[in-house]
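Below is the structure I would like to discuss, written out as structure tokens.
Left out: one protein chain. Kept in place: all the others.
Take a look at subunit A:
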């Protein structure tokens, strides 16, 4: 059977050919092949078996076929005496074995055998396999063999043994104790390949935990100065990039050789690494940075897109500390914005954004928006995203003119492919809440967006519309024409909006309606109670309802007039009583008319929602519907005579409208997320106590709670009602009462309120509105970004702005900083501990879990001995186990040596020769943290 199998077995090549012939139904072919493999792999013939395994490995790597079932066969083939079979077995193991594979426990001896084998290529197979699959057990058990190989005379083996150490250290940190010294010795090796591999290992180790390797700085320094190999130099530079920030004296030493390499080398890779090292870790050396930036410029002007890309990256790093470097190259950077390569475009965009400051943000943003309009959707969104994040950075730090910024947001919203609706939405609302001065402009910008029916057709804009709808409702008092807003909110195309956003629309509609009704009615009260007009009695007392139509026609005026009137007063301007009286006589009837049509419009638009399946919509629509009924009644009351309906009814209706308006006019202010934390628990208060007795106390107290409770003293804040100093009699005491209550409460419980930093939130004065816009910037469309950056960045002085920057309310800045928590990774700590133990020779107990049995414990001791002993000819495990020299003894010896080195008047030449020993095992326990690097280097 084995012969037949062997003769007719498909080889890997046959399998591949077969697979390539399959145009469709590859999977059935594979499952058939897999069936064959499952049979063949059980064969006793090693050739058949290994060929089957080879095919399986291939299918696994290309077609993701499961090969875990063959794990045992993999171990068998690894043990074959034929090199070709063994190689197949090792490849299969490297590819399919992982920490959870059971069979991995069975290959330890096989690996040991191959690691100690005379054939260097078999040794290499084992090393390659170990570098990929070593587990804790394998690493622990095979460390002695790898240690021996570190001193192999065959370079080919030695460099691989060195590279394997990284995996061993990661898996089993005690391997450091055994192998570290020999690893360090390899830095000194005469063979460049070993040095290269060693530096590679240290580069990886250092990148994870630089501090532990600081004592080796002299070794690395020597490699940096002596090596001619670019690969090695790149790795050493990477090591120094990590070490330099930890030790200022070190930077002083390395900056010169690095600059030398940078000037001398022709290899772009090494040059780039030098540049990167300088700009990341040696940024305080101006002259070095200047050189590096000059080199970066060479990269930038190169035709090769790779170099250009890397140059831009280097520039981005350098820009953090040296913005002048970007400025020097700004023409190139800006040219890259229109590069073909998306990578390059993105990098240059980042740099352009780095150049943005409060002085040029207006112009830069405009030019960038123009770029965005011309770009493909993806890059357009990148640009817009960067504009948004840069402008909003640190509470809109660079924005001086918020009117401009919200106008820009409005413009951006109209870019058809802009997908950042969510971000714009949150910024609009955020600004509305934080910056009071900008609200009039926000409402204006919102209006522009709301009244445009075309925008409703673009789902990407819906979130933004939701935000501006909310703003329009919340800050309707700044609107020039609330009626137009309601029309916009109720327009037929709003049926294109998702229900959640329509709900916002409807609710905003309600707010605006209440505002209009309240405005009209308060005005009416004013007329009746305070300003008897000669024309008024004729209208209110004697005109029968049928005459109203006639009168109405007479007084029909455009809605715009009303709007202007709204604006006049909402702007907080003082309107003399005389002016009011003259405008009221005509305005009243006009407003009455428009209010009627408004209510009718709302009712008509909302009719479909009254049976909507969306509860949010249904509920809100019903609210507004009920409210419009109320207004109608009230308005009818006006049309008839004030006397024809009972004073009581009228008062009631108006009271409701008034209350609604009061409730809505309460400003939403941001509350610090840590507000609760700042409240100190009074002494003796038990928070979990049952509060049932509270009811009794409350009954006794009989708090004078008003039916309508206004929380804030909003009525004095330039609201229409109060700006004309007309207040309904019944409402005034209520409001005063609640205000006084609030004041009293505040006095008593001051600590429950926001701290002084946010006092401006509660202050009653609005800073003056920003009506005079600074237009001293150039308005030229074709203005180049380069010119923009010129003056603003080079000059340090702040520009003179025509107007003060509005207050931006910030909260919780301190809290965010406090939240930073340091964390350590336990595994790295273990490795760190091991390395520190070896480097500093501290007799600290291993941080490894003490899971090892006494057997492995004794073995470890054996290993320690070997690492301490100078004898290098011990190659077998037996020798290690019986090694006699004591680590403690050698340590003491070295310790003594070290003492001598530290004594004054030392011979640096001698130290250089012996520093390997000193650095690797010399105990430096007495050395303070600051002098981890031996002084002779510094």
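Note that contacts are C-beta pairs under 8 Å (C-beta built on N, C-alpha and C of every residue); 3 or more make two chains touch, one makes a residue touch a chain; residues count from 1.
Following the convention adopted for this analysis, contacts and distances are computed from a predicted model.
For the chain that is left out, the UniProt protein name among "Protein odr-4 homolog", "AP complex subunit sigma", "LSM complex subunit LSM3" or "Glycylpeptide N-tetradecanoyltransferase" is "AP complex subunit sigma". Of the candidate positions A:159, A:181 or A:462, contact with the unshown chain belongs to A:159. One of A:221, A:272 or A:475 touches the chain omitted from the figure, and that residue is A:272.
Where subunit A meets the omitted chain, the residues involved are 3, 6, 12-13, 16, 20, 45-47, 54, 57-58, 60-61, 64, 66, 68, 82-85, 87-88, 91, 98, 119, 121, 124, 127-128, 131-132, 156, 159-160, 163-164, 166-167, 193, 196-197, 200-201, 203-204, 207, 230-231, 234-235, 238, 268-270, 272-273, 305-306, 308-310, 340-344.
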